[in-house]
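Apart from one protein chain that is not included, each protein chain of the complex appears where it belongs.
So, chain A:
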Amino acid sequence: MSTTAPPRTTYREACRQAIRAAILADPRVFLMGEDVGRYGGCYAVTKGLLEELGEARIRDTPLSESAFVGAGIGAAIAGMRPIVEVMTCNFSLLALDQIMNNAATIPHMSGGQFAVPLVIRMATGAGRQLAAQHSHSLEGWYAHIPGLRILAPATIEDARHMLAAALDDPNPVLIFEHIMLYNMEGELDPAVQGVDIAKARLRRPGHDVTLVTYGGSLFKTMAAAETLAAEGIEAEVIDLRVLRPLDTATIIESVGRTRRVVIVDEGWRAGSLAAEVAMRIMEEAFFELDAPIRRVCSREVPIPYAAHLEQAALPQPETIAAAARGLVRPSA
C-alpha cells in the first residue's frame, strides 16, 4: 500500500485545474471575462490557460459586464456551456439586469422552452484592504433570486470539483470564490473525483452548539471552534456550500443535536442569508432550541480601507467564539 501523502495545492490552483479540465473535457465549454487571458486573471486563477487552450476558449472581454454576461446567457441558450468570470461581485451589479431579468427568468417565462446552462464565477469578500467597491459579499442577494443556484466553495476540494457539477446543471449557477481563500494551501485527495452541489457539509462534529457558515468564514469559524474546544465547548460546524437552494435538512438535524445555533455570514446582517437560515430554523425547529439564535455578520458599513477598520467590520474567530460561548454558558 502506498504511503504517499495526497498532493498539496492551493485553492487558486484548484480553481485553475477545474477550469482547465472542464474546457478539455467538453468542446462546448469556454471561459470569458475581463483579463482572464493575457493578464491571467485578476486573482491569477487563469494564468497560462490562454497559452494552452487558445483564444477561442479563453476569451478576454472588454469591460462590459452586461454585454459579456448577456452573451454568456445567449451562448448557453444556443448550446454552449460558457463559464463567465466577473472580477468581483461588486462589478456583477453592472450585469445584474442580465443575471436577474434574463438568466433567472427565461426558463420559467418561456414556459420551459429554454434552459440557461451558464456558470458565472466571481470573487467575493473582504480582507485585502480593497475598500468599499471591491470587498462586499453579495452572494446573499443572489440567493434571493429563484432560478439561480448559488455556490460558495470554502475548501480546496470544492474549488476543484464544484465547477464540473455546476456545468452539468441545466440552470444558471453562480460560484462565489472568497478572495482570502485563493492562497490557502492544503491537500487534494486524488481519489475524490467529484462533489455534489446540493448538500451542506458537516466540517466538524460537536454537541454543544451549531456554527452555520460558508465561504471565507468557514476557516474563521473552524478557528473559533478550536478555541471553544479548549474551553470544553464542542461546536459543530456546518459549511452551507450551496446558498440556494439551501439544504435546510442538514441544519435542522444539527440543531436537533446541539439545540443552539450561531450563524456566521460575511454579508451585512439586515436582510441577510443569515436571517433566512435563522428563520428556517424558527419555522422548522423552534421547539428544539434551548437558546435564541445568534448571528455574527459584517457590520452595517461599506467595508473601509484601513486595516483595523476593515477587520473590525468583519466576523472574526473571537467574535464567533464569543457568540457561541454566550449561548452555551450565558452566565459566564
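The definition used in the following text is that a contact is a pair of C-beta atoms (placed from the backbone, for glycine too) under 8 Å apart; a residue touches a chain by one contact, two chains touch by 3 or more; residues count from 1.
By our rule, contacts and distances are computed from a predicted model.
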item: Per UniProt record, name of the chain withheld from view ["Na(+)-translocating NADH-quinone reductase subunit E", "Pyruvate dehydrogenase E1 component subunit alpha", "D-methionine transport system ATP-binding protein" or "3-oxoacyl-ACP synthase"]; value: "Pyruvate dehydrogenase E1 component subunit alpha"
item: Among A:19, A:69, A:235 or A:251, residue touching the chain not depicted; value: A:69
item: Option from A:40, A:107, A:267 or A:304 whose C-beta touches the chain left out; value: A:107
item: Given A:21, A:44 or A:80, the one touching the chain that is not displayed; value: A:80
item: Chain A residues that touch the omitted chain in the full complex; value: 28, 30, 56, 61-62, 64, 66-80, 82, 97-98, 101-102, 106-115, 117, 146-147, 149, 170-171
